[in-house]
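Note that one protein chain is taken out, while the other chains of the complex remain in position.
Each chain gets a letter, A, B and C, in the order it is written, and its residues are counted from 1.
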């Protein structure tokens, strides 16, 4: 294991410390818990947005704390959901009187820990709502299972719900728009190489030199199946076929597209995937309204990427276009 | 070789195509040459800034084309300087009547190709100046050699010269400020793992599982020496010792700091390096005015990072703080 | 027949034995999780039980219920992931049964075990056969109750329960996960042993070993 770290057990603490050195005007950390909040929290008269999850997905989620997106990010251990007391402290720190929305990715651990915190905060009289993001179409959605996972599409929830909250909307309205995003959001990813959790010290799985893993999650969990390596065009088409048919996205739909790098896939390759994704969608007469290419939700140094598609309506478009100023997501009208 | 590409020979073309799909409001491409320019080029009454180099360093340099930074980026083949005709076309496309500044990284190939283009454009009556960035202290600077290389510190030249040009300054003034940046700029990098040029199909060097390469360049060129792997704090101190003593940076200096990921080092680890870098500088009473952490100039999927330090004066500070809006660098006052 | 009695000291000792067993099996549990999860189960539990071990001395002046509740709360606030709230709930529910008690006997232990298991089921909404820790806990509880009804000594009954738990763990290899992270793998999870069931088995076995020494 070759990592730029000091001690596997201190990765999260030291990372947060380095984050605060880099963005002192954006962020502060709560005492005693690994929670990063907006410098000015709580913001009076604004619904607070809290997300988070295991660490190792940087810039998610702390990188999205700032104007027009999140108010707090709870940083769990690497690939491990944060604990209820972290989330509870986050809720208390960002409640500006209008209540708090939890944006949870659909993992057993995340859901249980966030919900325990919600119960704790509600006992304090804070209004708390939650939405559960489950954009990953690689995973079957059935009542007998856990349901689909939440992956990179979550950033669209942060962005759009964040813009709505920034406008001064009520908790119910922010929740409604977040759910609208989730309902219109689908994603899927693949990997060329695995990643190594620092405390584990070795890769979470192995792939042959000519093998790829389709339907990978963002925690080094194995995907749905393995295949022989193939070209960018074929890989994009395989993921897109699954994504597009799932909602389904249809002719003349307007969509936002995200090509998300999982860690060590060069930006140049993500742009090649973006070319293929745009051309695939053109072929189906689906209109790309806006494109995001970059590392939005990573899986340590995994090599691979995911595609997310969000079907837009007029309100979603205008919220997506709204200004945002956070360490990792900046956009100005 | 596992890459998200279609064909090693089409990487640059397809990458540019994907870049344009992502940023249609920022960028356009010149006909027949791999040159990306600002959508609105040429901008009347503004000095044009042209940079570029081999591809494989994304987001450098096309990601920095936009308001407050570059007007054009010439994209060479992977790790290969662009050709004179590319640079010549770029100069012609961005000259708004006030002349053009070439920002060249100090590599034999880059310097020769850019200077051939400069001669061609001057024959057309265009005023062209150049600055040569040579921030890499890993390489000895002597009259008997090529001189130091240009690496990630180049982004500071783009940012600050770009802000100066955006203000409407004259070519001489923009050149002067760019040179001031270069004179106060030092960088050094290291690698954990090599990278693979798509057309070569195999890594450009090999490192043992417990070895690191100090003083690495951004083209998979070997560095100055190899060492046993060590902790982030020690690695940062080794690079910093070299950087700080080179200028030298002194007590009470104000500096901009960049922690630049070379490709597959996770952002979480770059933040750990940032923590160490900030604490190192504190120990020397050097004040960090502004910090940049991210992938600014990569080396395909190399794992490793570089540190850049820029000593600031009042004008450099205000130019560094100026707004910029490009695909890969966004900052708003 | 001498009935089993566990004092505050016994409970504290058992918990610290569990912490040791988890530490010894940290890598093993993590490797199991790597195959069908995210390679952190051993790391998670070890982090939690290390914190528990550190805090245990502070709880020794309390009753058994309070001790277990505190153990649960420490687990909840240090483990994270799926296993944190689940094991945390397990210990907290056990604690609520033992509230105020300075010593516990056979019946208490069975009741606590029962309350802990239903806590896990409520929190995680899983059932036996979903390939989770429940597959190691429920058969153990069932066998324990049955053996005690059959008149076996507690340590004997517990040893049968350990065997049932072990079979439960073995059984998880044959089924596909329907809850937790492994469920994303669908049928690809078949053939792999559930890490949470394994850690639950290890804990039950640790209790049994302790009781066995006490009762023999």
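Structure notes:
Definition applied: a residue touches a chain if its C-beta (ideal position, glycine included) is under 8 Å from a C-beta of that chain, and two chains touch if they have at least 3 such contacts.
Just so it is clear, the model here is predicted, and its values are computed rather than measured.
Counting contacts over the entire complex, the absent chain touches B. For the chain left out of this panel, the touching residue among B:1, B:171 or B:199 is B:199. Within the whole complex, the absent chain has one touching residue among B:61, B:127, B:180 or B:219, and that is B:219.
Contact with the omitted chain, checked across B:77, B:188 or B:309, is made by B:77. Counting over the whole complex, subunit B has residues 54, 76-85, 107-109, 112-113, 116, 138-140, 144-146, 149, 197, 199-200, 204-205, 217, 219-222, 224-225 touching the chain that is not drawn.
The definition used in the following text is that only the chains that are shown with their structure count from here on.
Taking the mean of each chain's C-alpha atoms, the chain whose centre lies closest to the overall C-alpha mean is A. One finds 29 Å separating the Cα centroids of subunit A and subunit B. Mean C-alpha position of subunit B lies 55 Å from that of subunit C.
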